[in-house]
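All protein chains but one are shown at their positions in the complex.
Here the chain labels run A, B and C in written order, and each chain numbers its own residues starting at 1.
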Amino acid sequence: MGWILPEGFSTFAGDIDFLYYVVLVVTGIAFVIVELGIVIFLFKYRHRPGQKAHYTHGNNTAEVIWTAIPAVTVVVLGLMSGGLWAEIKGHESAPAGSIPYAVDGRQFEWNVTYAGLDGQLGTGDDFVVRNQLHVPVNQPVVLQLSAEDVIHSFFVPAFRVKQDAVPGMTIPVWFEATQTGEYEIACAELCGLGHYRMRAMVTVHTAEDFQQWVADQSAD
Amino acid sequence: MTSAMAPPANREIGSDVYNEKLGMWVFLGSEVMFFTALIGSYIILRFASPEAFAAPGNVLNIPVTAVNTFLLICSSVTMVKAFAAVQDGDQRGLRMYLVATCAIGATFVGVQVFEYNQLVHHGFVPSGYVAASEYAAQAGTPGWPESVGVYSSSFYTMTGFHGFHVSMGVLCMSFVTWKAFRGKYTQTDHRGVEVIGLYWHFVDLVWIILFTIVYLM
Amino acid sequence: MRGFVLAATMVAFMACGGGDGGDGGESGTAAAAAAAPLGNGSITGVIHFEGMAPSNPTIDMAEEAECAEKHMGQPIDPVVTVTDGMLANVFIRVTGGLPAGPYPMPSQPARIDQDGCLYHPRVLGVMVGQDLEITNSDPLLHNIKAVPTENRPFNISQPTDGMTTTRTFNTPEIMVPLECNVHGWMNAYIGVVEHPYFAVSGADGAFNIAGLPDGTYQIEAWHETLGTQTGEVTITGGAGSIEFTFSGA
Partner (left out) sequence: MATSALPHADAHGHEHDLSFIRKYIFSTDHKIIGIQFLLLSLIGLFIGGLLAITLRWQLGFPGEAIPGGGILPETMAPGGILLPEFYNSLVTMHGTFMVFFAIMPLLVGVFGNYLIPLKIGAPDMAFPRLNMWSFWIALPATVLMISGFFMAGGHAAAGWTAYAPLSANPEWTGVSGGQKVWLLSIAILGMSSILGATNYITTVVNLRAPGMTWFRLPLSIWALFLTSILVLLAIPILSGAAIMLYFDQTIGTHFFDALDGGQPLLWQHLFWYFGHPEVYILILPAMGFVSDIISNNSRKPVFGYHSMIFAMLAIMGLGWIVWGHHMFQSGMNPALGTTFMVSTLLIAVPSAIKTFNWMGTMWRGNIRLNVPMLNAVAFVAMFVIGGLSGVFMAVTPVDIYIHDTYFIVAHIHYVLFGGSLFALFAAITFWYPKMFGRMMNSMIGKVHFWLTFLFYNLTFWPMHNLGIGGHMRRIYDPSEYEFLQPLQGMNTFITISAILLLTTQMLFALNFIMSWFNGEKASDNPWKDNGVEWTTPSPPPHGNFPTVPIVYRGPYEFSSPLVEEDFLPQTRKLEGDQEPGAAQNEGDR
């Protein structure tokens, strides 16, 4: 609630949240200065009979100051963000050894293809589970995201993961969950009348439980 | 800007360019962006799936279109001639060259309709090959894509909209020609001729770009 | 001149709007409903199944608790339903031998229900212009997407329990598939026929087509995976019968 982000449960959630709070503080300061300034000016310089306004067309020093400060601020923000963005979204940025999955969005469900016991996609022991993504804790996973019909967006709020799934494209998405439990997956891009119901679950297991789960599924 | 043109004696302080001409230049700016959208899309689609684009000369009939291109360039020449004529006060020349420009423009559109007709006949329509058509039979042989969906889409959209622009140009040009026959343009005031000329040259220029990237590359 | 152009433009817009708008399906209905039954004979029959019935796929309903709890054990997708050698969900209709219309409209609308995230029935017939009532008995969203080739497609949703929507089809079509995009496993098939002489085999494989005069009729039986068979039946003295046999792989 309020301006505090809900708790994040992936390795990069903390970094994203930190940046968010930096932006919140910076914009918060600007917000207070401007809004307070406006209110003060409205009171202090309100119309009084017989008074004439100060006649000036501006001040170059002032212009330079209020051009430079925002410029420097945004450049710093840009520098702080660029690295993290590449780390999360770069097509080659998934850590080595990530467990592969394929996630396919279609109206209105997420079909998750698991690599099975051999840990390889595209082999005979792959299996598909509807609307359920099971991952081990503290282990990076990489999802090959695709869409069958229209554009969907794979959104796991708790992991700070969001990526559009586009027909005709396969886009890698990686994350590493840091706590076991169940988290919701949502669709964040309008995809038709069932958009609001395109809900799935991520279940984060301990490493042993995950092995067991995969084995159980493969046995079926 | 030639002052012999004697644009209307604006009491405003604006540019030396009279309203109609400035307006046409501004409007052409908008047209540039319109064709940028179409041509840009063509380039993006072609880079994304080069395999869907036929080798030059395989699907499209280059000789016919080359002749048509030459015709359109000729019409730009006659347009220039018409403008030069009215500047010289040569009313007969003005009318003759305007009629020629209209005629060549209409011929261009006619040839384009013929070209479309042929393509449809051979089995190339906006959605791609027509099943079991002559062209579909060659799909997959060298220089003939398996599927031409995006190629045909952008071909028909781009050339179609160009053809639409030429047609509009011919219509407006006919109106100008009609006014020329009624003696509405003089050596000192012939704004209509100049303005339609700007449009005409623009459409011609667009065609040269289209011809190059769609037919020859 | 200018007025004319504007008027023409407006007319063009209206025409454009009108062309796409409106269901327009109701007109033929009234005349057909008034028609008297053609006769009082009927065709009865059964559908046999021989060989090994293919096993039906199971459905993963884990993420739809409200539906899963309506099923005992693992829900299955009833593609081929065989009971004691009898095949259900076969769509049977008269294809030839009928006198000229008009044909009487069934007095009741056709009904299809979505219950436990499955269509009930899975196969049904409607007459051209007959109302089809689609009901949702699940407390969750279903959408009903009809993907016909001859009729106008539709894609409607029913977000709440008990919702009912009515649609009609205007052109004969065998068969119009229904699907639900929220639940990819949900399928149903609707036979749209220009007359009311059709039936769907029940769990016991039996069917009955009533209201026909004596005569000889061509019959077609359709199954979603097992294909189509044709036959001929003669009604004499108000009764005729026919049997079909489908076989497994």
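Basically, contacts are C-beta pairs under 8 Å (C-beta built on N, C-alpha and C of every residue); 3 or more make two chains touch, one makes a residue touch a chain.
Note that the coordinates shown come from a computational prediction; the quantities given were computed from them, not determined experimentally.
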item: For the chain not depicted, the shown chains it touches; value: A, B, C
item: Of C:V80, C:I112, C:M127 or C:L141, the residue in touch with the unshown chain; value: C:L141
item: Residue touching the undisplayed chain, where the options are B:T65, B:T101 or B:S154; value: B:S154
item: Per the touch definition above, residue among B:M33, B:V113, B:A137 or B:L171 touching the missing chain; value: B:M33
item: Residues of chain C (touch criterion as defined above) contacting the omitted chain; value: 2, 6, 9-10, 13, 16-17, 20-23, 141, 143, 145, 147, 152-160, 163, 165-166
item: Interface with the unshown chain - residue positions in chain B; value: 6, 8-15, 17-19, 22-23, 26-27, 29-31, 33-38, 40-41, 44-45, 48-49, 52, 125-128, 147, 149-150, 152-154, 156-157, 161, 188-189
item: Touching residues (missing chain, whole complex) on chain A; value: 1-6, 12, 15-16, 19-20, 23-24, 26-27, 30-31, 34-35, 37-38, 41-42, 45-48, 51-59, 62-63, 66-67, 69-71, 73-75, 77-78, 81-82, 84-86, 88-91, 107, 149-151, 153, 155, 157-158, 160-169, 171, 184, 186-197, 199
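Quick note on the criterion: only the chains that are shown with their structure count from here on.
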item: Busiest interface, counted in C-beta pairs; value: A-C
item: Where chain A and chain B are represented by their mean Cα positions, the distance between them in whole Å; value: 47
item: Centre distance in Å when chain B and chain C are each reduced to the mean of their C-alpha atoms; value: 53
item: Contacts with 2+ other chains: residues of chain A; value: none
item: Sites on chain C touched by chain A in the complex; value: 60, 62-63, 140-141, 143, 155, 157, 181-184
item: Chain C-touching residues of chain A, taken from the complex the two chains share; value: 106-109, 129-132, 192-194, 197, 199-201
